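With one protein chain held back, the other chains of the complex are shown just where they sit.
And then subunit A:
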């Protein structure tokens, strides 16, 4: 696969480390309690279809990216710097 890095252009997926569901960015507030953290740590989306997921450009510029990918076709619909996504959701 080729991942369209927002800064570096198309990069081979072999340069990246995969983490999974981008929901991992939504760390609960520490006051939210154990149940909220339990869901955060153990429950992940794994849809057959469009999925937002985290990829780390480990053998590149060390950016974390949020990649929107169709898990059935491997079509990539977009990639953003995770920093931008995180700032927007704050």
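Here are a few things to note about the model shown:
Please note the rule applied: a residue touches a chain if its C-beta (ideal position, glycine included) is under 8 Å from a C-beta of that chain, and two chains touch if they have at least 3 such contacts; residues count from 1.
Heads up, the rule we're going with is that contacts and distances are computed from a predicted model.
A chain of this complex does not appear here, and its UniProt-recorded name among "Molybdenum cofactor biosynthesis protein MoaD", "Dihydropteroate synthase", "Manganese transport system membrane protein mntB" or "Sarcosine oxidase subunit alpha family protein" is "Sarcosine oxidase subunit alpha family protein". Of the residues in subunit A, those that touch the hidden partner chain are 1-2, 12, 17, 19, 24-25, 27-28, 30, 33-34, 37-38, 40-42, 54, 56, 58, 62-64, 73-76, 81-83, 85-87, 90.
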